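For this view, one protein chain was removed and the others were kept in their places.
Then we have subunit A:
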Amino acid sequence: MTEIHALSGAYAVDALDDLERVAFERHLAECADCRAEVAGLREAATLLAETTANEPPAALRDRVLAGIATVRPLPPETPVPRPRHRRVRLLVAAAAAVVLVGAGAVAWQQPWADETSQQQPPTAQSVLDAADALSTSLDFPGGASATVTHSDSVGRAVIVTSKMPPPPQGKVYQLWLDQPGEGMVSAGVMPVKEDQTVLLSGDAATATGAGITVEPAGGSTAPTTDPIALFDFGRSDA
């Protein structure tokens, strides 16, 4: 890992080959030190262009200004990543339905169940394996991603994260379920870990969505900041 920090200077002046650049950008997403260093080194390198300044031909200005008239500016990045609705009913759904019918009131599928299992508390795996599991994924700038899967039959939701950067110093990521009439209800605080699977507390069958906020250590009883991510359970168009 110390080796890759040393690429910051070459990266700042576009002197990495393609493979190195990809590797370093992956590292940058996780290394605040390198991000700060690259920003400073890039500012310094930029000033070298002062020493090579050269007036371009006037015709270039005309071509550039004519050119932009035909190019649509990108919209700003929306702060909350737009959900990539997958809502893929698992392929096992049909088979699982038979199991559910046969089992009557069984609330969730438990292929691993022992004999006393019917009232066992749901696990993350039971949500992910549920026949009616629905997933919504969000990608964050920098390569992190989070997927919330909820199952109405299990009545719970699970978040699976990948490459999540740590929360700011002294803060935590807190999970919420959006309950009709109640608003955001705490569904627990996430452990600080890049890649993890967390079962949200609370009834996901009634919730219309889930969210993540940054809260003071220990968590809050209600969100004190705007969510960094929102996951719509898609009830309105279900």
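The rule is simple: a residue touches a chain if its C-beta (ideal position, glycine included) is under 8 Å from a C-beta of that chain, and two chains touch if they have at least 3 such contacts; residues count from 1.
Just so we're on the same page, contacts and distances are computed from a predicted model.
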item: Candidate names "Cell division ATP-binding protein FtsE", "RNA polymerase sigma factor", "STAS domain-containing protein" or "Biotin synthase auxiliary protein"; UniProt protein name, chain not shown; value: "RNA polymerase sigma factor"
item: Contact with the hidden chain (one of A:P57, A:P121, A:P180 or A:G218); value: A:P57
item: Option touching the unshown chain, where A:G40, A:G183 or A:P216 are the choices; value: A:G40
item: Residues belonging to subunit A that touch the chain removed from view; value: 6-10, 12-17, 29, 32, 35-37, 39-57, 60-61, 63-65, 67-69, 71-77, 79-80, 140-142, 144, 164-168, 213-214, 225-230
